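For this view, one protein chain was removed and the others were kept in their places.
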Amino acid sequence: MEQNQHQLELCVRDYECDLQGVVNNAVYLNYLEHARHEYLRQKGLDFAALASEGINLMVIRAEIDYRGSLRSGDSFIVQSRYEQKSRLKFLFKQEIVREGESKALLRAEITGTAVNKAGKPFLPPELALLLDEKE
Amino acid sequence: MEQNQHQLELCVRDYECDLQGVVNNAVYLNYLEHARHEYLRQKGLDFAALASEGINLMVIRAEIDYRGSLRSGDSFIVQSRYEQKSRLKFLFKQEIVREGESKALLRAEITGTAVNKAGKPFLPPELALLLDEKE
Amino acid sequence: MEQNQHQLELCVRDYECDLQGVVNNAVYLNYLEHARHEYLRQKGLDFAALASEGINLMVIRAEIDYRGSLRSGDSFIVQSRYEQKSRLKFLFKQEIVREGESKALLRAEITGTAVNKAGKPFLPPELALLLDEKE
Partner (left out) sequence: MEQNQHQLELCVRDYECDLQGVVNNAVYLNYLEHARHEYLRQKGLDFAALASEGINLMVIRAEIDYRGSLRSGDSFIVQSRYEQKSRLKFLFKQEIVREGESKALLRAEITGTAVNKAGKPFLPPELALLLDEKE
């Protein structure tokens, strides 16, 4: 896999399904966040440790296209790709693909930034690690 | 209020806040969904009853701009405006405004459709009630 | 209402229902917690403010009897009664009653304690306010 990509395999938990019998639309944001945090953790960036130092990564825009539904018993992969969007913004392009399928059932673009202890926007330099060409 | 608008007042529940001490980004989708369903219910459309008849309203696209954060103790209003986007798609333009403020801290455009028992897209005619000029 | 009692009226939100079409068993703990925190807030005790000072109220035991199920569209009342159980433990006896019914569909006993900045158990003296005979 390329350096700026990450994959996480998960399975649907029954409590994540709503009365329509499918995973509720808000739960996909939980999946996407968890995948981003695992990706960061793998690169040495710990979301909770940053927060306790007063450095808060935050989502500023989310665009999500829902093209299918996950159901009880489904396994799936969350694919995440990191891009630096500007000096102060980063972008995760994420897809959710059901196991055994090739077409994404959800596509998302999540734009984020970070705020430091002084409340000023800034990007932790470690985020650049997600772009490194070699590990 | 105009016919195709709805307001719902809510307050943050502490369990909705995450380790950063603010409402988690996914929870806003819960708020937005709840506001839409209350709006529909007020017009006589019951999401759960429709689901049990095999008619499933579903979100197909969500665009959310996060411009601020709700915290423990905050009260806020979810404003929703309904538009018919095309023969098979509807659109809710939604905003979240903290009590006592005028500027929205979140803006969303939620596009939806519905699928009938046969699995075919169609819009329940009752949705037109959200557009009626007089009640 | 007696001094050491509190009532909170809520309604079911559709995303709280699971694939059985009823409120998921874990969600009732959210309702119970929210009612306790509102009760504390009404007495001048702010759960989030305490946490930011390093004073963490925490549940150490929960006993819950589920005798019925809430569904989409239901309104209900959470009744909470506070008791001091020992020098270091407090107890909330809580019930959930559907609107228009008299019998509780859920009964819970939630035992808690608090830990201070030094990690030692202690009860914030303000909790005694929940027992005061006169306000």
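Going by the order they are written in, the chains are A, B and C; count residues from 1 in each one.
Everything that follows uses one rule, which is that contacts are C-beta pairs under 8 Å (C-beta built on N, C-alpha and C of every residue); 3 or more make two chains touch, one makes a residue touch a chain.
Quick caveat, the model's predicted, so the values are computed rather than measured.
*Asks:* Could you tell me which of C:Leu19, C:Leu40, C:Leu70 or C:Leu130 touches the chain that is not displayed?
*Replies:* That would be C:Leu19, which touches the missing chain.
*Asks:* Using the touch rule from the top, list residues of subunit A that touch the missing partner.
*Replies:* 13-15, 17, 21, 30, 33-34, 37, 41, 46-48, 52, 71-73
*Asks:* Name every residue on subunit C in touch with the hidden partner chain.
*Replies:* That gives, for subunit C, the contact residues 19-20, 24-27, 29-30, 33, 48, 51, 56, 58-67, 69.
*Asks:* List every residue of subunit B that touches the chain not included in the displayed model.
*Replies:* 14-15, 17-19, 21, 24, 26, 72
Operating definition for what follows: only the chains that are shown with their structure count from here on.
*Asks:* Need the most distant chain from subunit B, centre defined as the mean of C-alpha atoms.
*Replies:* It is C whose centre lies farthest from that of subunit B.
*Asks:* Centroid of subunit A to centroid of subunit C, CA atoms only: how many Å?
*Replies:* 33
*Asks:* Can you compute the centre-to-centre distance for subunit B and subunit C, using the mean CA position of each chain? Integer Å is fine.
*Replies:* Once rounded, the distance between the two centres reads 28 Å.
*Asks:* Between subunit A and subunit B, what distance separates the C-alpha centroids? Give it in angstrom.
*Replies:* Going by mean C-alpha positions, subunit A sits 23 Å from subunit B.
*Asks:* At which residue positions does subunit C touch at least two other chains?
*Replies:* 14-15, 17, 21, 72
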